[in-house]
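All protein chains but one are shown at their positions in the complex.
And now, chain A:
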């Protein structure tokens, strides 16, 4: 089933509530990213009255996840047999870790069949305004699943970019980790290019074969898509490209991200090169922005605030002059007036959200 038209022309969401502002980033750095005690936020508001957000999907998702695990296990050449029965006396209760959000001791107990989607999206979910959701309700159920996939992919992209930023601490960052995160970002960018969420078509792109789709594991567990026959989100599982999406050619995005990820890696280069990393990623967005401003807005609205704010933090820390990113951001200003103003003002609101994010 082809993707319904009009998806790309959705009005961009209002200013989001997720990004990490400068003050909050500083707070985050007081407690290392990894050691932060995570607690889940309240689950997101139900998205319309679709059955997708209900418990049915949750149970179905878990069932499919198990099925896939079993199937994957059977493909392993050596089948792992059961361990001998043990009598294990339960000692002190182990600290719980539930999908997404909790490390360390907490009192809450999650039901085992809690929806993966719920816990996954409890943090970093871009919340659309209510009015917009009511409009969408009339559309096919598939539309929502597509947008939730895009949301998840977007949140993954945001998370990755933030990780790349925050890893510039007093000790030299772990190069392997940075490379892996950057590769993930690149994959997302390439897929978004194919989707048209990130439209940038260049003439030479036509020669290249479409890249394989990379789908988040969680999306593979969405039984609803396959079962209801609803329109398939781009690249679900079986790697087929569908509908209008296949017409898009992957592009310069493959080349663009490379040039900018400049001297994040350059350890032996001059220190100010490290700052140009931020600027460079902005340059990617700049080049792609000119092709399709309306889409870029959605992208930039997530990205530019963190750059600006984290950058002021890092400038203070590293003591290096770093005016690049601000210029880059201002370069985006014409297409995204709202984000650029939000990035300079109202840190209080962002701080509040990040406080929930980081310190709870």
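Keep this in mind: a contact is a pair of C-beta atoms (placed from the backbone, for glycine too) under 8 Å apart; a residue touches a chain by one contact, two chains touch by 3 or more; residues count from 1.
The definition used in the following text is that contacts and distances are computed from a predicted model.
Enquirer: Which name from "Adaptor related protein complex 5 subunit sigma 1", "Serine/threonine-protein phosphatase 2A 55 kDa regulatory subunit B", "Centromere protein M" or "ER membrane protein complex subunit 2" does UniProt give the chain that's left off?
Expert: "Serine/threonine-protein phosphatase 2A 55 kDa regulatory subunit B"
Enquirer: Determine and list the chain A residues touching the chain excluded from the picture.
Expert: 33-34, 38, 62, 65-66, 69, 72-73, 75-81, 83-91, 93-101, 103-104, 110, 112, 116, 119-120, 123, 152-153, 156, 159, 163, 170-172, 174-177, 179-180, 182-184, 187-188, 212-218, 220-221, 237-239, 258-263, 265-269, 271, 318-319
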